[in-house]
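Every protein chain except one is present and positioned as in the full complex.
Then we have chain A:
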Amino acid sequence: MALLNSVLALRKDPRILKLPPYLSLLCILGGIAWLLVLPLQEYSRGTYVSENALLPGQVHTYFTGSEHNIFRAYRQEVHGLADKSIEERTRRLGDVFRSQNLKVATQRYKYHASGRNISNQNVYAILQGPRADATEAVVLIGAWRNMDNEINTSGVALVLTLARYFKRWSLWSKDIIFLVSGDSTSGPQAWVDAYHDSHSSDAVEPLSIKSGALQGAIAVDYPAGPWGHRYDKLHIVYDGVNGQLPNLDLFNTAVSIANGQMGIGCTLQRMWKHDDKYQDRLQTVVRGMMSQGLGHATGPHSSFIPYHVDAITLQTVGDGWHDEMSLGRTVESLFRSLNNLLEHLHQSFFFYLLMQANRFVSIGTYLPSAMVIAVNFSITAIALWVASGRSATIPNPASTDHKDKNAAVTVVEKDGAKAIIPTAALEITERSLFLPLGFVLSSHFIGLLPLYIFNNTSQSYLNLAFNATTAITTILPLATAFALSSVKQPTEQETTLVQCFSLLLLGMFLSALATLNFSLSFLIGIAASPLSFTRAIHAPPASSPTSPPPSFLKKNRTAISVAQATLIAALNPLVLMKIAALVWKVDITDILVKAAEGWHVWGLWTQVVVWLAWWPAWFCGAVVVGSGLFS
């Protein structure tokens, strides 16, 4: 108890308020350092297949011989459809499936986003498994156009050939659905939405035939033309919409089959050259985090993952000696493994960071880094709350400095003993919460405005809207601060509380987000970390003989405030986005168009986090700094 009392007594210690900034800094540095050690051999693990039923690569594959001749013919057919109309293409692909005695259906979809029309058709065929009772199904996807908008000639031909080949086997215990989607993102989304009957009926046609619960989906992306192209590696794409990931077992099975059974190297996150060095691993992790953080659809598989259907895309890359048949055999073996599944994939991890095709860290290992960064905001918020309850500096009654002699004192009498205490120490500081709370809440609501604008502006005006919003949001905090100071000068306590509440909310949002989308939380946490250290530096009260000499901060108030304001302006989410676009040489309009498509079609939530969590926190921080400038 004695220890506890001494700890409690520390509350009164002025030094305790000096500690939080250092603690916050420690948290941020700790979070970054935590991430940096993950690629080390000691902190990551080798992947392994948890689900015993999968038995990857344990079966012989027979997709060879005359199937190759048929594949070439189908590839010519698909190539011949390249310049045909959508209806013609759908009809012809349907005819091929129909000649294989499969059940065929088509689906139209028509989305509107950023003033564009995204309309196309999906065609799919169901192979009713001879051992199946229509309760479970797996999907093989060949999107007509891949993510780079190339025609997926060999991929679609492979789907057609495999459909014909799979039909002859009698061992399928699940239905197999062959889906040729119109494009790589919206088409699969329309299909999977309609499959679960959660589509909007004016944009998407319902599916006329269905099968059972989907257990997995594999997409093939092989855009080689009619004369083929030998590839070097398989690029396995696994990111889902909103940073959701497929079960690690599916990824491991694919790697194990491609690598172990077929001898095809696997790569991920566009790391074409990976020497398994620290830098390469870190780079893979960071690329994975960028992709996960953006939450965009990375392939035809992405739309399946939100429905708890584990899915990956196999993409051929490079120039090598592997041909379409080895890809076909990989898919065959993968489907044999999926066919073995007795239960939905659940054994392995759903939250992981991959640093190589066979090395990963799981959520238990990496989560603390984002959490610690989120905690730094909470620590600062608590410190600011405590600080806001403190009155102005209490003069030391025992001081020999003659200036302090004039401070008001109160005589306190208890049990016959008398004490002289400075009046300031006895005063209770009331916190006025109305302005801070109202301000923080309304700034979160302001975020709805850009969210609406960017999701509903047509493509041609998006760039203009972006530039205008950047300019407005840069000036807005200063203008708000100026307006506030001219209407009602906010007190030092009020600005402290504004910052306190906004950081408290940011800390809460980010720690909750870390469990859903680690990467997004981490990235926003890093980008917003300076908000923990900026402060409103108010003008010292009109100098009176009693006041202490102004500190260094107060003396250089304007200079420091301007520096802070500049730093904060550079941290504007929009400015950061512009810088990122310049660094990666992407057109900002493309990003915004994709984001709007994501919002309307894929159910993307990244912009909600940006506009309703990150941007308001930045805005509050900027206004606080600005109010110091104008006080």
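Methods note: contacts are C-beta pairs under 8 Å (C-beta built on N, C-alpha and C of every residue); 3 or more make two chains touch, one makes a residue touch a chain; residues count from 1.
In the analysis below, contacts and distances are computed from a predicted model.
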| item | value |
| --- | --- |
| Protein name as given in UniProt for the chain not displayed, "Pre-mRNA-processing protein 45", "small monomeric GTPase", "Eukaryotic translation initiation factor 3 subunit G" or "GPI transamidase component GPI16" | "GPI transamidase component GPI16" |
| Residue in contact with the excluded chain [from A:Arg168, A:Lys273 or A:Lys414] | A:Arg168 |
| Of A:Arg287, A:His308 or A:Lys554, the one touching the omitted chain in the full complex | A:His308 |
| Option from A:Gly46, A:Gly65, A:Gly263 or A:Gly416 whose C-beta touches the chain left out | A:Gly65 |
| Contact partner of the left-out chain, one of A:Asn101, A:Thr429, A:Gln489 or A:Thr566 | A:Asn101 |
| Chain not shown, touching residues in chain A | 1, 4-5, 8, 62-70, 72-74, 76-77, 99, 101, 103, 128, 130-136, 164-165, 168-170, 196-198, 209-210, 212-213, 226, 307-308, 342-344, 346-347, 364 |
